[in-house]
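Below: one structure in structure tokens.
Of the protein chains in this complex, one is absent; all others appear in place.
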Amino acid sequence: MSSPNVHHEPLIRIAKRDGLAVWKNWLIRLVFVLIALLLSGLFIYAVTKLNPLKVYAAMFEGALGTKRRVWITIRDTMMLLCIGVGLAPAFKMKFWNVGAEGQILVGGVATAGLMIYLGKSAAMSTPVMLLVMALASIVAGAVWGVIPAVFKARWGTNETLFTLMMNYVAIQITSYCVALWENPFGSNTVGQINPQTKAGWFPRVFGLDFGLNVIIVMALTIGMFLYLKYSKHGYEIAVLGESERTARYAGIKPSRVFIRTMAISGAICGLAGFIAVAGASHTISTSTAGGRGFTAIIVAWLAKFNTFVMLLISFLLVFLQKGAIEIASQFKLNDFASNVITGIILFCIIASEFFINYRVIFHKRKEAGSK
Amino acid sequence: MRGVTKTFGAVVANNKVDLDIRRGEILSLLGENGSGKTTLMNMLSGIYFPDAGEILVNGKPVTIRSPKDAFDLGIGMIHQHFKLVDVLTATENILLGLHEKGTLNLKAAAEKITEICRKYGFVVDPNKKIYDMSVSEKQTVEIVKVLYRGANILILDEPTAVLTPQETRKLFDVMRNMKADGKAIVIITHKLHEVMEISDRVAVLRKGEYIGDVPTSETNPQKLTDMMVGRAVSLNIDRPDPVNRVKRLEIHNLSVRNVYGLRALDSVSFDVYGGEILGIAGISGCGQKELLEAIAGLQITESGSSIRFYPGETSESKELVGLSPLDIKKAGVGLSFVPEDRLGMGLVGAMDMTDNMMLRSYRNGRSAFADRKNPKKLAEQVIEQLEVVTPGVSTPVRRLSGGNVQKVLVGREIAASPKVLMTAYAVRGLDINTSYTIYNLLTEQKMQGVAVVYVGEDLDVLLELCDRILVLCSGKVNGIVDARTTTKEEVGLLMTNLRKEEIHE
Partner (left out) sequence: MINLFISAIVFGTVILYGALGEILTEKSGNLNLGVPGVMYLGGIAGLASAFAYEISTPNPIPAVCLLISFVCAFLAAALGGLIYSFLTITLRANQNVTGLTLTIFGGGVANFFGGALNTLAGGVGQISVATTSAAYRASLPLGSKLGWFGQIFLNHGFMVYLAIVLAILMHFFFNKTRMGLNLRAVGENPATADAAGINVTRYKYLATCIGAGISGLGGLYYTMDYIKGTWASEGTIEALGWLAVALVIFAVWRSLNAIWGSYLFGFLTWLYLYVPQIRAWLIGALHLDQDALQILNLTRSSQELFKMLPYLATILVLILVSMRKKRENQPPASLGLPYFREER
């Protein structure tokens, strides 16, 4: 260690800062998003030797170049947003629901199963069928969310690890169902369900391909925003998230709120599975959730549970992903480039949070006369 | 220490403090709560870094940037909150962070520990896990830890607050042994009799300022008190006689076990009357917290416990044991509670005043949505009436100063127009003005017929504010005295010496 006889202060000190102006917060975030774009540009340049500006043009093309692409980008944004909205109440309560992936899958499995069995008889009209499927997915997701919550409430079982494990149980259940429902035989995939009758598929709304996706998710987004900000439940969640002792003092039963909130969280994630199956892919596989359950955690956390900010972050991420995929296909590379870029941008946004919450103080002190 | 200054935000914890610590001497650092004693010592032990000023050890200026630097200079501090790792043994804790030569040899270390214990007169089992230990055993481990590192300057932060009188006596013996061994010892305390008993010299801090130091032999408690508070202790709290005393709570045989399964409250029985302030005295950790929390429905009580609430002359009494805080509220009991941990229990630091105002009332109304209009009005009202200094109702309460935080909390609890108002250490850390505001508020409540329960630590305040004082000792009621006729000595005695027979009024 350095000699304790030299008199000087530590070079850098870090202090918490409180109440930075909102526009400054966003400025800091913007700077970091730009840094992220720069870094990802560098990455792409290093791999492709392409002019970075052209890279961004190509990315824009990939995400929003055609009407079809715009809709795909919107569809995927809605999907990510929906999961983020589902996770928001759990995280606000400081309940680490890392199990969205599983909750989406069980919701998706419930949906796909009903689609297959109800689609066979064709006795139900599509709206009724959609309703049944949606309900089933909500129940499935809620059950998946409530199980860890019950143990957390009763014995304080670590929910991060529990929900994480539940993902893999869900994945195996999905594998089981995929093998059960595989079509055609031997393909080990389910294939498109009801391709002829389109029974249980989301109908076009207002002539828009994914209109229904947008309507459902935006309704959830607004609803969750109001729920968290203005409802009594939302208030309970906020208090519990800040301090369990305060919650008890205020007469809030933590166990009840844990379970209720996780039911809601799981239900919305289950519903996201319903949207993914009935509203997008029309099939089920272990990659139906595709890691979005994890990405959405980051989205929800970075947005500080504000569902409208989530919309922004979701769009940014999906935009970058689509762009990266476009680049990759142009250069005959593979789609995983998009994950690299997602990683880079998330790292940068995570880092930006530090500069929003803390001040770094450099000490330029004149040497005290101890020499 | 020369001209040492430390600020936390706008609060000046220490202002240009000069202090000398000498070998072979026990120095008492005296001061009220919040006078900056602990902060000052934390700068010596490397927990905080001073904003200005310098520290000299053996005449040489030094930089203490971390506890490790402090250890290297032979400075060791025993904190009020023990810094021990629960799942490790005493030996392992003592060895933490050491850079001794050779591989880890727990056996040899244990022997060395036993050796130190014998030298100074401690008793500790080196292989016992910390979570199995009593408070005084943990303290012993802390002291041995510091000695093991060869510390020559020992700082003890309110070491007796958690000890029984017997344990305190033992500790003092050990301290004398250490003094005889040539060590410099600093004891932080606000208990005068201990200062007189143990120390050779007394240094006094007041509101972060260094007031001066005197040899103990040349001073007396009265002089020290004057130095500590700046004027003779005559609080002049306005205390009108109680009117319309009516029984509100009848507590019978109340027993509570703490998290370690020990009895924190042992068959406690007493009555609480409307129209009077019942003071509760006792050295810290004698069941005060458990008592209030049990009444508020936050503790699981042992069978046989009974807390009966009397709503009024006409209606029947209600049993509160077994009810949750929400049930108690639903039963219309009208119980307000100002807990000790303001930001960790009574308020939500990250929320603004409006949201904090509704903490106990947000359920009002049948709508699924919470009403924020009335809480906002209430917040504005509290700001105006209690003169809360805040940028506005939408500032997170965490950013307010301690006194203002307490005003927000007390303001809310009083606004609920309670029948019973319980406060725990309501003026801890507050300045004199705010303290008087709180005293007046409580007295006002008393005159309106509210039954006020005041848990306090300052005996002068208890004697001048309350009508009756209940003294807790090791979880038992050790006596209930009339605050107007009793003396500080009597209460002090009840606090420290458990009587064989419990005597009620």
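First chain written, first letter: the chains are A and B, and each begins at residue 1.
Here, contacts are C-beta pairs under 8 Å (C-beta built on N, C-alpha and C of every residue); 3 or more make two chains touch, one makes a residue touch a chain.
None of these values were measured; they are calculated from a predicted model.
Visitor: Please work out which displayed chains the absent chain touches and list them by label.
Guide: Looking at the entire complex, the absent chain's contacts are A, B.
Visitor: Which one, A:L50, A:L64, A:I215 or A:L333, makes contact with the chain that was left out?
Guide: A:L333
Visitor: Touching the left-out chain: which of A:L114, A:A142 or A:L164?
Guide: Counting the whole complex, the residue in contact with the absent chain is A:L164.
Visitor: List the chain A residues touching the unshown chain?
Guide: Within chain A, the residues that touch the unshown chain are 13-16, 47, 96, 98, 151, 155-158, 160-162, 164-169, 171-173, 175-180, 287, 291, 294-295, 297-298, 301-302, 332-334, 336-344, 346-347, 350-351, 353-354, 357-358.
Visitor: Tell me which stretches of chain B touch the chain missing from the display.
Guide: 8, 45, 47-49, 66-68, 70-71, 77, 79, 83-88, 92-93, 95-100, 103-104, 129, 131, 145
Definition applied: only the chains that are shown with their structure count from here on.
Visitor: Within their complex, state which residues of chain A touch chain B.
Guide: Touch list, chain A to chain B: 1, 4-10, 13, 18-19, 226, 230-236, 238-239, 242-243, 245-246, 248-253, 368, 370.
Visitor: Which residues of chain B touch chain A in the complex?
Guide: So the residues of chain B in touch with chain A come to 49, 54, 60-65, 68-69, 72-73, 296, 298, 324-326, 329, 337, 339, 341, 344-351, 355, 358-360, 362-363, 367-370, 372, 395-396, 398-399.
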